[in-house]
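Before I ask anything, here is the structure I am working with.
Shown here: the complex without one of its protein chains, the others still in place.
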Amino acid sequence: MFEEYNPLKNKIFRIIDNDGKVINKKYMPEVEDTTIVKAYKDMLFARTADLLTVNYQRQGRIFTYPPNYGQEAISGAVAQIIGKEDWLVPAFRELGTWLAKGVTLKEIFLYYMGNEDACKFEGATNTVPFAVPIASQLLHATGIGYEIKLNKKKQVVFTFVGDGGTSEGDFHEAVNFAGVWKVPVIFIVQNNQYGISTPTSVQTASQSIAIKSVAYGIRGIQVDGNDFFAMYAAVKESYKIAMENGEPVLIEAVTYRKGPHTTSDDPTKYRTKEEEEKWDATDPMRRLKAFMESKKIFDFDEEKLIADYRKEVDRQFVAAENYSAYPVEDVFKYQYVEMPEDLKEQQRKYEKYLAWKATAVK
Amino acid sequence: MFEEYNPLKNKIFRIIDNDGKVINKKYMPEVEDTTIVKAYKDMLFARTADLLTVNYQRQGRIFTYPPNYGQEAISGAVAQIIGKEDWLVPAFRELGTWLAKGVTLKEIFLYYMGNEDACKFEGATNTVPFAVPIASQLLHATGIGYEIKLNKKKQVVFTFVGDGGTSEGDFHEAVNFAGVWKVPVIFIVQNNQYGISTPTSVQTASQSIAIKSVAYGIRGIQVDGNDFFAMYAAVKESYKIAMENGEPVLIEAVTYRKGPHTTSDDPTKYRTKEEEEKWDATDPMRRLKAFMESKKIFDFDEEKLIADYRKEVDRQFVAAENYSAYPVEDVFKYQYVEMPEDLKEQQRKYEKYLAWKATAVK
Amino acid sequence: MKIMNLVNAINNALDIKLKEDKRVLVYGQDVGVEGGVFRVTEGLQLKHGKERVFDSPLAESGIVGTAVGMTMAGLRPVVEMQFSGFVYPAFNQIISHVARMHNRSRGRYPMSMVIRMPYGGGINALEHHSESFEAAFAHIPGLKVVIPSTPHDAKGLLISAIESPDPIIFMEPKRIYRAIKQEVNEDKYNVPIGKAAVLQQGTDVTVVAYGAMIREVQKAIVLAKQAGISVELIDLRTIYPMDKETILNSVRKTGRIITVTEGVRSFGVASEISQVVSEEAFLSLEAPPKRVTGFDTIVPLPKGEFHYLQDAHKIFYEIEQTVKF
Partner (left out) sequence: MKIMNLVNAINNALDIKLKEDKRVLVYGQDVGVEGGVFRVTEGLQLKHGKERVFDSPLAESGIVGTAVGMTMAGLRPVVEMQFSGFVYPAFNQIISHVARMHNRSRGRYPMSMVIRMPYGGGINALEHHSESFEAAFAHIPGLKVVIPSTPHDAKGLLISAIESPDPIIFMEPKRIYRAIKQEVNEDKYNVPIGKAAVLQQGTDVTVVAYGAMIREVQKAIVLAKQAGISVELIDLRTIYPMDKETILNSVRKTGRIITVTEGVRSFGVASEISQVVSEEAFLSLEAPPKRVTGFDTIVPLPKGEFHYLQDAHKIFYEIEQTVKF
């Protein structure tokens, strides 16, 4: 696969077309029907949650939120492959992968409600908090990869970044170190065509993002990120390479951010309706559904499912809303494991002030 | 040339062999005999100065110095092409190019004697001070390229970096910005096989450094940097592309640092005699000399020339040694164009202290 | 005169300088088509062209580093960091080149460039979107650090910054980007760099602040007045070089000083101001110089952020304590 789709050939790896028809039998992965159904449901759950979250934001119940809408197949595929012991080093737009690792919606909501407790990720093994400074997380993935190699563990690191993020120096250093150290890291670039308002053509003049793998002597591939099967096959193969050879891989997942950058963003300022419509035809869920229908495995009541999902999402949202208040001590106690005396003193003084305020200010 | 030597083909661009014989007639550049002679003399002057400088350092007359020994053909070629209005954004190991721009040995010596006045580069147009933080200068080159483009000037920017420097994020950002902005910058990577003690194989797993150009959508080429004619032809062609199309080019000049990293370094710690001898056979000056002899244009007394050069080098060295003392005010006066009051006050107080010290301390 | 908020005033300053000086460029992430995430550069690309107002790749070191090159080549770039919390990848370029090229080249290449960035908390933002790192910039020799607190000053200071032959870190208190409106002259004018402003005369205690803290101090002054305390308020406006004279004159009169900043407490701006006063007005001091600042902690996420921020009560509390000393 990596030979045939060597990024130098400038070919995108695709398996089904926009109508869900298999156009690349050779590489059609063997996926159990149950897995396909599960993947679709995972994606549907993620999309349902994502759309609802935007609603919550509009209602003023959370702060700014970056939607995943349109990019679900990427995480949908990773979710079927990533294991409990594998590491996830996220960016901030791969909801489905977080859920697969065991991060809960409640935690995610808590995060966008502005509480650090979210990132404990209590039910998720080997999962790192969301990274806000673009591309900086990729180096963490490489470092984790080194530990896996050093201790000869059977693990793979999955890490994510956007097309915009490939412009940062840290992208270069992370993939380069991974190439030199030969560590099992799968770098997934979600090329959703924009970094906020900036199109990929302003980020780089390179023919593709996948081709950047050549600069690091590692395998790379450009995949139709809205094609579940292509993503599944590419990630599966990458996983094998990472696990068996201990080598890094760069996957460019070509997709489209159907929504705004965040709930504060207005994409009509910088892109056209025509463009949006063009990409609409590639919607990953519609394509997968069409495939499933043709295979007669779309045998569930989607409306009903969505209704259930909405309830579940809401339940978790309310749980996040009911999360206990932010105690003063939480401002201080996680700064250090061994807290400096002076910081303790700052806390004491602040508590004294709060006591004063409680009586002095009505 | 850039087609035929596309770095994806993993071919090095070479014109003469180690015995100075032309092995690549197709690309043998048209160079006047007088230019060849001048280039050889330039290289000889640079090498003479360089070796003497190491001596001065051993005598304790300058501080640490990074020798150019073995890398002379790269600057030897650039020197014949770079124009008065072209910009030079140096690293710190391209002596011949500095001299071509009009930097004087005296200034260079002054620099390594530890005086900032060196970097005024009074006789050199469009020449930027040496850059110590590895790779950071490359971004300056791209920025200058933007100005050239904006104001439609007829200029090209030459900038240098080492193989080690390609690992830095700034390398990535600089070449990437240049690709996106399409600006006339020639990035020359002097791949001298080491960054201090670290071999290139520890810097990157990529097949070559030239191939990194692919990641930025720009032209690149791997050149035998110890082959004057190959360097000349590649730089000439790059210059044309930069000037006429306004495009950036990445040249990997493969060479060998025959000396230590700096006068404080001991290369026997990390490389073998055999390796050094192997590379000795590729010495750029010997190869060019062999070519000239075969063409019967080596018609000068080299020993005599070296003797003259040594005198000139020494004259400039002594001039640097006799440079006026470092006045107190120079510590302060260049920090700002508009000096803060408090800094003036710091200077006044320090002068007061010096006056006290002059009387109080015997 | 026109009613402007800080965003309008900064936009206006950029517009004026883009129009009058062809060397001026404006670029950064999303500043072109989008007009910046805070809309500070809105409309400028349309007016001044894509070559002078444009989106850059997503790389802060790249943005600042290329600006260094442009400046050497004679341009006067005004670059934007999308948030001050994302300036760190550019730190090497700032400290090693922006701050030093003029000295390194012995005056040949003055770094007449401006790095703009919204800073500070109070907008319910994600991590890294709320920081106040001015103390570190002010500690870097070669830079000047400017922070306006009103639309009027923002415009005049930014114009001065763009015209300054020295490099300016221009930090914009995003918490009050749209909160403060004022009549602003539409013509060009300058507010000088390095000069503080006495916003209110008083006799009992001097309060020094800047940026979004000014508004909070003003509220605290109302409380203080009710308690019979007369506060002198100084808006620092430039963090470095600091207007020591204005501060010292005030403290010589009041005998007491409190500095209010958003940033981290230790090794912060308040420590510097306090020490300047201790050193140079020691005998005038009737109480220890005090600091009202953030804690030595990371700014908490929105649910905990109010603990970290300075508000009128916290400031008043310290004013009262200092006056009682």
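Labels for the chains are A, B and C, by order of writing; each one numbers its residues from 1.
Keep in mind that, in the parts below, a contact is a pair of C-beta atoms (placed from the backbone, for glycine too) under 8 Å apart; a residue touches a chain by one contact, two chains touch by 3 or more.
Small disclaimer: the values here were computed from a predicted structure and weren't measured.
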Missing chain -> touching shown chains A, B, C
Among A:Val128, A:Val202, A:Val235 or A:Leu288, contact with the omitted chain is made only by A:Val128
Contact with the hidden chain, among C:Arg39, C:His128, C:Lys181 or C:Lys219, goes to C:His128
Checked against the full complex, the residue among A:Asp42, A:Asp86, A:Glu173 or A:Glu247 that touches the missing chain is A:Glu173
Interface residues of chain C toward the undisplayed chain are 61, 85, 88-89, 91-92, 95-96, 99-100, 103-104, 127-128, 135-136, 138-142, 240, 242, 264, 266-272, 274-275, 278-280, 282, 285, 287-291, 295-298
For chain B, residues touching the missing partner are 63-64, 111, 113-116, 132-134, 164-165, 167-170, 195-198, 202-204, 264-265, 269-270, 325-326, 328, 330-332, 335, 340, 342-343, 346-347, 350, 353, 356-357, 360-361
Chain A residues touching the chain left out here are 87, 89, 116-117, 119-121, 128-129, 132-133, 136, 138-148, 150, 169-170, 173-174, 176-177, 180, 334-338, 340-343
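Please note the rule applied: only the chains that are shown with their structure count from here on.
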By Cα centroid distance, the chain farthest from chain B is A
Cα centre of chain A to Cα centre of chain B, whole Å, reads 44
When centres are defined as mean Cα positions, the distance from chain A to chain C in whole Å is 35
Multi-chain touching residues of chain B, meaning two or more other chains, are 169-170, 173, 176, 180
Contacts with two or more other chains occur in chain C at residues 56-57, 59, 61-62, 89
